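Please see the structure below; I have some questions.
A single protein chain has been removed from this complex, and every other one stays in its place.
Up next is subunit A:
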Amino acid sequence: MTAYIWLIPVLPLLVFLFLIGFGSRLKQAAGYLASLAVAVSFVLSLYVLAEQWMMAGSFVRQVSWLTAGETTFSVGLEVNRLNALMLGIVSFVSLLVHIYSLGYMQGDERYGTYFAYLALFTFSMLGLVLSPNLLQTYIFWELVGLSSFLLIGFWYFKPEAREAAKKAFLMTRVGDVALFAGMILLFWQVGSFQFSEIFAAVDAGKIPSGMVTLTAILIFIGAMGKSGQFPLHTWLPDAMEGPTPVSALIHAATMVAAGVYLVARTYPLFEASETALLVVAAVGGFTAIFAASIGLVQTDIKRVLAYSTVSQLGYMMLALGAAGYTAAVFHLGTHAFFKALLFLAAGAVIHALHTQDIREMGGLWRKMPLTGWVFLIGALAISGIPPFAGYFSKEEILLATWESGHPFLFWLALAAVFFTSFYMFRLYFMVFAGAPQKEGLIRPIGREMSVPMIILAILSVVAGWVNTPWSHGLASWLSADQLTTSYAAPAFNGWITVLSVLLALGGIGLAFLMYYREALSPARLADRFSAVYQVLLNKYWIDELYRVTVVWLAVQMGRLLQWIDRWIISGLVALAGMLAAGVGRLGAGLQTGQVQTAHLVSVVGLVVLLLILTLGGVWL
């Protein structure tokens, strides 16, 4: 059976190629075909996961791809515990999103193309997860970036979507350049892209410690770009211009988690450098609170969720930086489920109301009870209320941060818990409670949309139980990879749990008072703290800051280069052309059509030739 693992990514690829060619003719069948292929991939992934669960060893299969000099580059696949877990999560969420899209995208003109892109993404992501070396990882890393670009700009007739797609592509490219540089440096030091060989070299101390720090940080910058960490986070909220199922799959559950996965995958490198770990922790911790604070005041349902994603990814990075390897991977998994669920539920709301502005929503609890229930479950899970999944994973992160000796980051993370539960329940009360703001037709959601939500809701409850404080199932299972020594879960700490749950409940309570009871008027609060409110509403003016600095610089640079191209490069080319034309005109003047002139010229030529031959014989 292991011989068929390569089918897992290849099946979606085949579907992509087929749908790109014939997708528009297939109509509805395109969606079913893509879903079927991903379903097969999921079953295979599940098999791999089950095999790993049964304590099978990890293995690598590869073939040599090309040889340059004495180095052979190989492609292949590696299965270990971490990969198997990611494989399961990615193919599962992808399958659910495919099914959900059958309903959500119904009637779209480019239905076939949509599923083709979705299949391309699934292929790239599964390939990324299975890669045994950095080079292959990088190739798939770029491929997921490409499919993300295609899907954000899927409704390309909307100018915002076009802009958002470009922005996402360029912003992540900033990180990718750093990742590429880190990769090349590692290759220079180790002579191989193979993860195992890199780790062996790091273990043996063959790489100077300064170089380890540098490469680790460069790789982390790549991860920052993909995972939307501050200061490369601004593309992720804009990416919400894409279709909602895409946001759920790519910009919540899987692709943005690829940054976390990359850091986890190259963890020995990070572990070898205190500085790198500190940078990861600091960036993650800051992003967690930073994005959460923006999420407090946004009014677009998907943007709130997007900032929440950025914030949760910050938690994962914080955990990685605080030696909480298991906690990060654990939170990655649980987050994939409850955030995908929240996005799908938001998609159902948008599908029904045709608006994304939460101020125009309200009272949906009666009209969409199922969506309300699953959204509530997702919100409870992300807020970290026991026994929902988010509680267990967030708990691990907080404990790991506390134990790692970064008290400041710990308090930041704790504050973010409060923010998280507040903005989630603000969203919940504004959308589902109160009176309807907008009268109109509520479009019912079909079974293909409700079933994935129900499944994800169940998982958002139970997924946390694999790694509880009293039985560290996931930690001990993952530790078989032996990537790192920090699998061990941090010791359970009663007061942290109590405090975090109280904070989460406090956030819910405050949201309840402000948006349900309306005992505290949000408008008056905004007035009272209008400076803070404006800063948050305008997302700290990061976009504007970039516009006047980096973007301005790039545009000016582009203008300069364009000027050089137009006047200097093109000038040289035009000069060469004019030279040839002048010579031609001169030659054309000689050509009179008079046969006697031509003859005279040839006679003169002959005489000159004879003279040279007779007189100048010495030179010849």
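Just so it is clear, a contact is a pair of C-beta atoms (placed from the backbone, for glycine too) under 8 Å apart; a residue touches a chain by one contact, two chains touch by 3 or more; residues count from 1.
Here is the rule we go by: contacts and distances are computed from a predicted model.
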item	value
The complex's invisible chain, by UniProt name, from "NADH-quinone oxidoreductase subunit K", "MaoC family dehydratase N-terminal domain-containing protein", "Cobalt ABC transporter" or "Nickel import system ATP-binding protein NikD"	"NADH-quinone oxidoreductase subunit K"
Among A:Gly69, A:Gly107, A:Gly593 or A:Gly616, residue touching the chain not depicted	A:Gly593
Hidden partner interface residues of subunit A, rising order	591-596, 599-600, 603
